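My structure is below; once you've seen it, I'll send some questions.
Every protein chain except one is present and positioned as in the full complex.
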Amino acid sequence: MLPPAPALVTTAGGFLLVLSIVVPVAGVLLAFALGERYVRQVASTVVPVGLAIAVAVLVLLPRSDGHLVYLLGAWPPPLGVALRADGLSAVMLATTAVVICAVAIFAATDFRPQSVEARAPFAFWILLLAIWGALNTIFVAGDLFTLYVALELLTFAAVPLVSLDGRAETLRAALRYLLFALLGSVLYLMGTALLYGIYGTLDIELLSHRVSADSGVLIAAALMTTGLLAKTALFPLHLWLPPAHAGAPAAASAILSALVVKGSFFILVRLWFDVMPGLPGLAAAQLLAALGTGAIVFGSVVALRQERLKLLIAYSTLAQIGYLFLMFPLAFGASGKLESDQALAGGLLQAVSHATAKAAMFMAVGSIYTGLGHDRITGLRGVARALPLSVLAFAVGGIALMGVQPSGASLAKELLLQDTARTGQWWWAVVLQAGGMFTTAYVVLVLSHAFAPSDQPITLIGPAPLSRDLAALALALCSLFLGLLPWDSYLPVPYDATSKLFGIDALSKLLLPVLGGAALAILLSPWPHPLGSSAAWKALMRVVGPLRRGCLGFGSLIERGDEVLRQWSAAGISLLLVSLLLAASMFAAN
Amino acid sequence: MSAVTVFGLCAAAAVGLGLYGLIANPQPLRKIIAFNLLGSGVFLLFGIVGRRGAAAGFGNDPVPQALVITGVVVAFSATALAIALLLRLFQIAGSTTLNSRAAASPRSDPSGH
Amino acid sequence: MNIATVFEIALAAVVLGLAIWTIAVPDTYSATVGFIAYGLLVALIWVRLDAVDVALTEAAIGGGLGGVVLLGAAARLRDTEAMTTEGPSLIVRLSAAILSASIAAALAVTILLLPDPAPTLAPSVVANAGATGMTNPVTNVLMAFRGMDTMLEKVVLLLAIVGVWSLASDQAWGGRPGPRHQADPNGVLAFLARLLPPAGIVVGIYILWTGADHPGGAFQGGAVLASMWLLVIMAGLVDTPPVRSRWLRLILVGGPGLFLAVGLGGLCFGAAFLAYPVAFAKPLILSIEVAMLLTIATTLGLLLAGAPERSAER
């Protein structure tokens, strides 16, 4: 038995972690009991309180040595359950609070309970608070089983959001999502059972002292990783994501895309970096990054071929999830352990900037949809004039996601690129750059349609409340200026990384993805462009015509492959294959 | 052979059968049943682990038992939610297929509405 | 090989046979029935593993109520069997079978290789049982040592209700879940529904009460109460309550609400969140369990009833 580590004592301010869970949960209970007429009021009371708690954690954390601990019921682990927060938790708590806040402002006009249609607002606000509580639990829980319960809480809150409008397609999407997510959580639970059987505890801190390269542990790690990948929708386990994220109401899509997939990703980070940093081995990490690369290629190419804006953004989420997994091989040090905090910081920053930017983009598209009554990309001409704020929010979010300085994405990319140089894995640098170009491609594609002049003025069919656009814009700006924040008390971001964000060097780094992205957009998007009749365009087409035809053929091939992979049985087989491959590579490493 | 071995193999087999059923059975209801089978296999795994940890006068470590009780209730709620979604889907669409392509064909206007 | 081992092997064989039947039989209704039988026999395995609390839960919730949900759905979907799409191709099924079998094999090997002596928390559960004044170790873990998990799991149940209700059409919102059951008021079902509930309610409360020191508890008792309620509903003696009803909402949040309130009391006045003062631990836990009993029974019943379908007036 180990001597009780200092982490097994409640620290001052640890009660904030309890409050970060209890406040949203109390909001759920209260909103449910008070009923339809008061849900919005309850939510609008809980949201600022939750935000204040997240800020308080941010303030307190550096003062208490970077760690907050709370022993629930004053029972120390392994018997009891501890809540713990470190820099990662604090950053994620704050991101979640900010995004939820913006979505709540955005949704306040949408989900206003009227006398007749009280159902959707009732469900939406309760589920929003429940997602918040579940995510906060995920960020601060120190026990693998508590994490399982939180994961299920998250699923149960997310699934009904998908089918809120009750159409058959969204019901089908929700059912697929639920079943696949359940499969994922059962795999996770299986690993938990094995770990308890081997070590007699599920506490992350205690496990990290006890784990060794036992065959059972490796099996458990492979199963849990696969389960979490299924919940994160990493390629090729993404069958549920596009229909679910594209079918939900805009506010719900924003939450699902920005935050919900990050929950299981965060548990995966905890599992690999905190529970067993020495076990997975480089091969398994390369496998994860390879799947991430697949996600970037499939997600981006299929996104460029979408006709509907919401589906385009859903596929972009798929690609961005792939981007998050590039950090795993880069975090390996010379000793074969996951030890580079810099790569971890880069991955987490990417998650944060994607959360803010993607939520803003989904919200902006929601406004465009309400305004136009459709979200066909080819029908976007002139929308920049009709809905300037919505398009601006989309543009700023897109630019932040592309990695334009000083966005969080650019800082994340800088950190990861430094680690590719450090570890000599140049191929991931190529993928990182290509990912940036693909992101640019679909953002440029949408913006070029939106900014194209229209022959006749657009008539808006729905109202466009200012508060919605402002919420989206604020979130997008947040993402754009993330790179300027003082990260060093929470994440190990070296000072020189931030200073490189400006200057000639930075400008060249900006131009490359923009030009590459524009080229990719021209080559891979099958839709006729509004400028298509101009002379310059025709001249260009004469030059690149054959190349473009080839690229379009490649694109349709990828799209067909994506359709096959999104069949239920194909996805299930991929799931089992991934888990066996992970197990094999982990065994090879030990 | 002890009870742990016998039921341990039984649990592993239930997991395998559940995984297969979840992947290969086309009807959603069968998938839900397979999920329950899979879940019960995993719960049995906890039972084996707890049985091996019998000590202090208990024939089974109480902690995994408590985890299983929590897990059973969660699995039941999941089943109920999945069934409700399935029945609603059947009520609206008249079929229960999860295959998006087969289902999307009757209504394929580009806006999706 | 003693007689107990022979019995265990026979039990495992029958359970496995039922599991295979459940997966392989073409007819969905038969598969459901097979699964119910499987669930009941798995409860026997739990008894053999000396986990009676789990056996009760598995029989009541896993096999019993879970079986009812599945059976109801299978009956309603029975006519659609013919029009469902054809299964996946042979190659797909074969590779799925091979991969699933390899995972099962890996799991089986891992189980056989679990370390000896096995780690256990049983001694520390016993050592700390004095803090709650109750001797059922499982109840202690659920309500004290891992109280957070139990509370969050109650919220999961509530979210399942929200999820099921959110599937209602906008017109039916606020109305009564499920179809109205019409039964012969002098029929045998109505007779049973009058005769059994008083005894069933006593049994449910007894299971809760005895759960402090013996196998039992709020889940198991709640499942018994829920089945009594469903029996009365199915006999047409009472109708499901409209979901907008205020008392219903209060009962549904009562369990987690009280749990949370007691937890917060610990945070403000006691040692920690979810810490019980030793002098009041047993009464506090029992009162939470009583509230949870009602909440669980109502939640389980409503999860079985489904989404609101009819306006409250009829």
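The first chain written gets the first letter, and so on, giving A, B and C; residue counts start at 1 in each chain.
One rule holds for everything that comes next: a residue touches a chain if its C-beta (ideal position, glycine included) is under 8 Å from a C-beta of that chain, and two chains touch if they have at least 3 such contacts.
What we mean here is this: contacts and distances are computed from a predicted model.
A single chain of the complex does not appear, and UniProt lists its protein name as "Monovalent cation/H(+) antiporter subunit G", one of "Acyl carrier protein", "Monovalent cation/H(+) antiporter subunit G", "ABC transporter permease" or "Hydrogenase-4 component E".
In the full assembly, the chain not pictured is in contact with C, by the touch criterion defined above. Within the full complex, the residue among C:A4, C:A24, C:A127 or C:L195 touching the omitted chain is C:L195. Contact between subunit C and the absent chain runs through residues 188-189, 191-192, 195-196, 199.
Throughout what follows, only the chains that are shown with their structure count from here on.
Separation of subunit B from subunit C in touch steps, taking the shortest path, is 1. When chain centres are set by their Cα atoms, the one at the greatest distance from subunit B is A.
Rounded to whole angstrom units, the spacing between the C-alpha centres of subunit B and subunit C is 13. Note: centroid distance subunit A to subunit C, computed from Cα atoms, is 33 Å.
Subunit A has residues 79, 145, 149, 152, 156, 159-160, 163, 166, 171, 190, 194, 196-197, 200, 569, 572-573, 576 in contact with two or more other chains.
Shown for subunit B are the residues that touch two or more other chains, namely 15, 18-19, 23-24, 32, 45, 48-49, 52-53, 63, 67, 70, 74, 77-78, 81, 85-86, 88, 99. Against subunit B, the residues of subunit A that register as touching in their complex are 79, 145, 148-149, 152, 156, 159-160, 163, 166-169, 171-176, 178-179, 182-183, 186, 189-190, 192-194, 196-197, 200, 243, 307-308, 374-376, 563, 566-569, 572-573, 575-576. Interface residues of subunit B, counted against subunit A in their complex, comprise 15, 18-19, 22-24, 28, 31-32, 35, 38-39, 42, 45-46, 48-49, 52-53, 63-64, 67, 70-71, 74, 77-78, 81-82, 85-86, 88-89, 92-93, 98-101, 103-104, 110-113. Taken together, the subunit C residues at the contact with subunit A in this complex read 88, 92, 95-96, 99-100, 102-103, 106-107, 109-111, 113-115, 118-121, 124-125, 128, 144-149, 151-153, 155-156, 158-160, 162-163, 165-170, 173-174, 244, 246, 249-250, 252-253, 256-257, 260, 263-264, 266-267, 271-276.
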